[in-house]
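Only one protein chain is missing from this complex, and each of the others stays in its spot.
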Amino acid sequence: MSSKFYQKEIRKMTSQKSKFAQTALISALAALTAVTTIMVRVPIPATNGYFNIGDVFIILAGLWLGPKAGLIVGAVGSSVADAVGFPVYIPATFAVKGLEGLVAGLPIKKTVAALLAAIVMVAGYYVFEAFIYPMLGNRIPMFAITTPEAALIALLPNAVQGIAGAVGGLALWHSIANKK
Amino acid sequence: MNSATYNIYTFDTFEKLVDRFVASTGLYFPKLSEGKDSFFKGFYNWLSAEKKNSNFALIAPEPSQALSLPNPAQVLYSALKPVINSPSEDCIFEYLYKYGLDPSISTQPITTLSGGEMLLLNYAKAEAQADYAERFIASNPIFWLNSSRYHYWLNLKELYSSKQKSIDVIVLNGDTYFDNTDSENDFNIKPLEFKLSIQEPKVCFPEIRFPIYHAARAISYKCHKEIIVKSPFLITGDNGVGKSIFSGMLSSIVDINSGNLSVEAINGAASCRLVFQEAVSQCFALTPEILISGVFCADYEKKLLAQNFFQRLISEFNNHEELQMSDNNIYTLLSLKIALIAERLADKPALLLLDEPGWGLSCKDAQLLVYKVALLAHELGIALGIVSHQPTWHKFAASKLTLKRLSQNEVDIEYESFKFF
Partner (left out) sequence: MNRLNFFKIHLVKPFWLRFIIFIIVGLPLFSNFPALFISQILSKFFNPEFALIISYPLISFFIWLFCLPSLGLNKFLDYMSAAFLMALTTVITSSLLQNLFPFIFMENAYAASVRLLRLYFNVLAVFPWSLTFINSFSPDSIINALTQLRTPFREAGLHFALALRVFQHVGTVVSKLLLIWKERYPSLLVMRHTGENKKLKFIFAWVRWLAYSVIDWVYASIILTFEPIPAMVNEFEILSERNKKNDFSEK
């Protein structure tokens, strides 16, 4: 099924169904993102962050429900997870994961969108960890938790996380959303 | 004004019952037994369907399904909201009290309520909706209730009739209240003995504040004895007395805080396995084959054994054409229950517990299932326990454990062996 056709289908779907259905679906995916992120946490010591598999649901939300839903699921779901134990990362996560979901929902080929979303996530965290947090850290000590060198090390686990999220998100999209 | 009608529809399988319920309400209620592909297809169809509000009071095929909010207080708050702008806590307590529910359960998560409590909460909700619901569609509205509580149903029925609103009751064949055509079969099972040791077990549930508030709770089972129990045996008692918690403690999924509870079979086995009342959820949305293959992925012998038990039990149901098909890819609640039982029998525990085995099955199927499972289990030296309040299971039981509430937090256990066995 072409992506244009699919976007049309989604528009049709949301216009027919009440907005409550959309709200429920988006919050369900955001909650699942938060829960999976909290449940499977592997610390990345270099940046004081952690590896997780919540990206699967962010990419699924983008692919299935479009960019707006992807943005909300990524930003809210992951930030809620960060609130438990890693509140310092909330600003970065809100921006990066939100962007990841938004990109996953772009009206382009699904595989490309998912991979692009993963790249955006890896690059986004690198920018925050290598430049923005150290810069902010000079003024506000709570942000002084990472350095450009550490951000370089975190590229590898972040890339693994991104690829796992993209593959998992695509697989889920095929088995959930691609049903008619 | 519409004239109120009272209709009863009976079906021989849970799946047909669900189809009828969906057709009547226009709501999507998934048949989880058919596996994930079917679930997602149905869900997608619901999403793409025209918006259609179903302004009915409902009791869904699974009593928890229409209780979509996290705790009783929220369920009743939401049901009352269209008629009372800001329903007070007292008002909510009044509705709970009216249906024999303790107000202390108002903040308890729905998932932790017993089947009977869930059904009574559905009644309270239906009463709250009586002013604005167009009609009342109730699926299996009595199944989970102890007979001493049937009057609540009569009260509710009376209320809807007085408001000139129709009631549709959808039940399975042989429902104890609406279609009392109990089978006359003679079930002859040779008893099997095992040792049950009860040493005042106590379980404490801590306070939870997030995501849902749930006050701390404790249940003490005031009983200190060692009994030689005759299998098959019945664990029975009133709604909400703690039968499922007791089964959970026996099967080690509910941690005991003090005291002890253990089983010992004649062959020395000491473990206990449990088939939940919500057998569909227990399958983790897996089909029977995948479930068995997954559990025994590292144990080929037990996998063969489980598959053998599964086929053997399935073959007993000659009246189910879909279960007898050679390329069987039609999954029903019955086949899922059989898969769960087969998986547990292959594990060869000391005791197998079936929590409300009749749920979702017609009376005939339920009795045949339990009878055949009892024969197979005893053949393997495994004792069988049935957890239910339904009087129909007495004819299978060689003995029974009756749970009786002494106070809010204390429960007594009485053992009785039937002489005719």
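For reference, chains read A and B in written order, and residue numbers begin at 1 within each chain.
In this text, contacts are C-beta pairs under 8 Å (C-beta built on N, C-alpha and C of every residue); 3 or more make two chains touch, one makes a residue touch a chain.
What you are looking at is a predicted structure, and each value in this text was computed from that prediction instead of being measured.
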Sole contact to the chain not displayed, among A:69, A:103, A:120 or A:176: A:176
Option from B:281, B:308 or B:408 whose C-beta touches the chain left out: B:281
Candidates B:109, B:259 or B:381 - the one touching the absent chain: B:109
Hidden partner interface residues of subunit B, rising order: 27-30, 32, 36, 39, 43, 46, 51, 53-55, 58, 60, 64-66, 68-71, 73-74, 77-79, 81-82, 85-86, 107, 109-111, 132, 206-207, 209-213, 248, 251-253, 273-274, 276, 281-282, 284-286, 294-302, 347
Footprint left on subunit A by the chain that the document does not show: 18-21, 23-28, 30-32, 34-36, 39, 41, 43, 45-46, 48, 53, 56, 80, 83-88, 140-142, 145, 149-150, 152-153, 168, 172, 175-176
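As a convention for this text, only the chains that are shown with their structure count from here on.
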Rounded Å distance between subunit A and subunit B, as computed from the means of their C-alpha atoms: 38
Residues of subunit A that touch subunit B when the two form their complex: 9, 12-13, 16-18, 21, 25, 175-177, 179-180
In the complex with subunit A, residue positions of subunit B that touch it: 36-37, 40-41, 43-44, 47-51
